[in-house]
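Missing here is one protein chain; the remaining ones are kept as they sit in the complex.
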Amino acid sequence: MSCIEDKFAKLRADYPKELNSSLVMPFLRIMLDEKKHLGESDAVFIASYLDLPPMQVKEALTWYTMFYRQPMGQHVIKVCRNIACSLMGAERIIDHLSQKLGIKPGETTPDGRFTLLLVECLASCGTAPAMQIDDTYHEQLTEAKIDQILKGLSQ
Amino acid sequence: MSEKIFFNFTVTADSHKLEPYRERGGYKALETALKTLQPIDVEKEVMASGLRGRGGAGFPTGSKWSFVNKKAPVVYLCCNADEGEPGTFKDRWIFEYNSHQLIEGMLLAAYALNVRNAFIYIRGEFDLSFRRLMEAMGEAYNAGYIGENILGSGFSCDIRVMQGGGAYVCGEESSLYTSIEGFKGYPRNKPPFPAIQGLYNAPTVVNNVETLANVPWIINNGAKAFTAMGTEKHPGTKIFCVSGHVKKPGLYELPLGYPLKQLIYENCGGILNDKQLKAVIPGGSSSPILPAKDVETANLDAECLGTFRTMLGSGGVIVIAEGVCMVRLLQVLSRFYAHESCGQCTPCREGTAWMNDIISRIVAGKGVKGDMESLERITKGIMGNTVCALGDAAAMPVINIITKFREEFDYYIEHGRSMNDGRLEI
Partner (left out) sequence: MIELKIDNQTIETQDGDTVLTAALRHGIDIPHFCFHPCLSIAGNCRICLVQVNGRPKLMPACNLPITPGMEIETNSEPVRAARRAVMQFITLNHPVDCGICDKAGECRLQDYQVKYGDEPFAIEPKHHKPKFYDLSSRIVLDDERCILCSRCVRFTREISGTAQLGIVERGSHSRVERLDGKTFDDPYSDNVTDICPVGALLRRDFLYKSRVWYLEPVRSVCTSCARGCSINVWKRTHHWRVRSLGEEKNRMVYRITPFDNPEINGPWICNKGFDLPTFMSRPRVLRPAIHGAAASIDDIIEETKRLLSQAKKPAALVSAHASNEELAAFKDTLGDKVVVYTRQDNSPEPGDVIEDSILIRADKNPNSAGVTALFEPKAFNPSAGHDLILVWGEGVAFSSLGAATIIHLTSFEAPQEKTADIVIPISTFFEKSGSFTNFEGKRNCFKKVFEKPELVQHIGQLFGRLSA
């Protein structure tokens, strides 16, 4: 926990007291980056650190989609299924990934390497179809490009 | 060819950095304002320019600023960088290639509004945009453009970047600052309005990235030069985001009032695979769809699109070619809004899920007689009755698409399959 607490302390030092509760979102993000997925005890930890009601942080944890609450694979593949990407072949991309990885959207590969998720608009509409793996955007996707990317991550 | 406010330099490996920005005239407007103008002068110039919000609502920026009591003990400025409207990707570009222009615009706004602590609320998903923004913030702080006693003027302002957590509704201003306060992003009922009681109950202004990034140019070149571009009621330029079935999708900075047809067929090279045009969504997924015949004469400004019963919105132009199944297209949208409804108020929480259930059932071939009438009744029950505009944004595509493409829905219900082979990609 101490690495997380160091980051908490560093960020809190930069915030004036009256903006204390604004640290909830950044703290959740710090914990998520460290622990990969979060649970109620993490919300309680943040709440007690910031002297806020635990349910407030639990509500935030469960309401935003980026705060995973289930164990994820080593790499989380998020494919956009919104309108521009759909018009440019998102379905085809999703089928290809599904077939390549042997899993359906929402699932994790048995070896724990990849989780496949479907997400909403990533603001890559002009370079559709697009996906995000962990933090990295991959745009103008083709089946070949995807194969290359997966190969690169499997090494 | 009108002036460019954004696309006025060549993008290179370094053009986003501080020095190249300064060489382009960057931070001159800030210097001018801090050294020679009063805060009210900045507001007056923005007011005179007629600049309107570039995020979607198109509210006059100068007016928004004028509602704030600058003598209040605390005033907050929030830059709405939660670009989530499907079809929109312009703010991403501004962060990736021109963060300093946004930072300068924010500082000018903060000066006009007497803001000591400002926020940039950015999409939690953004990758390069976020990194480039943080890089630029570092550069700007080091150069003394942000922080205490900026350029020795006595004006101090800190900017903090807050990353979102994955919620489209946080692009709504009251949801945005409720999220900044450390809560889930439930929008708030108005009154009170943000200018009176917003973030932490203090007077607050929420402005879109593109809106704020226009301000340095306005200060440098004057309101009159701004009004020389665009239309009388909607001056200036806009970064239009074109996606979908065009040969050259991407960002196009053009004066407001630019003909939509010209954008698609000239700037974007026409329809992909030389197909016929079927429809265009002109201003992001929440704007009513334009059938091809309306595209012939529509101009991209708020007033003209208003006469077509649609809106400029975020300027996200989504082009749909002949052969696309509008039923499946609608389901992509209804699924999106049901996923993004915050859950606070009854009509949106229940209505978006319900509409998605019906449309998904139709797509699965199990549509029944009466489904269209149900959808119409549901949209009527949602529109105008919700806490925030997400309810309207969810209802409008539904009512517009089922009205303008009714025969496709009737066919799908009667035959249990699409008239267009369920095609989305062409």
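Lettered A and B in written order, each chain numbered from 1.
The working rule: a residue touches a chain if its C-beta (ideal position, glycine included) is under 8 Å from a C-beta of that chain, and two chains touch if they have at least 3 such contacts.
Note that the structure is a prediction, hence the values are computed from the model and not measured.
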item: Chains shown that the absent chain touches, full complex; value: A, B
item: Selected residue (touches chain absent from view) among A:59, A:107 or A:143; value: A:59
item: Residue of B:54, B:92 or B:339 in touch with the missing chain, whole complex considered; value: B:339
item: For chain A, the residues touching the chain missing from this view; value: 40-41, 44, 53-56, 58-59, 62-63, 65
item: Missing-partner contacts on chain B, residue numbers; value: 167, 184, 189, 191, 338-347, 349-354, 357-358, 361, 368, 370, 374, 377, 380-382, 384-387
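The rule is simple: only the chains that are shown with their structure count from here on.
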item: Centre-of-Cα separation between chain B and chain A, whole angstrom; value: 23
item: In the complex with chain A, residue positions of chain B that touch it; value: 74, 83-89, 91-92, 117, 123-128, 160, 162-168, 179-185, 200, 241-245, 249-251, 281, 285, 316, 318, 320, 324, 329, 332-333, 335-336, 339-340, 342, 424-426
item: Residues on chain A engaged by chain B in the complex (per definition of touch); value: 14-16, 18-19, 21-26, 28-29, 50, 52, 56-57, 59-60, 62-67, 78, 81-84, 86-89, 91-92, 119-128, 132, 135-137
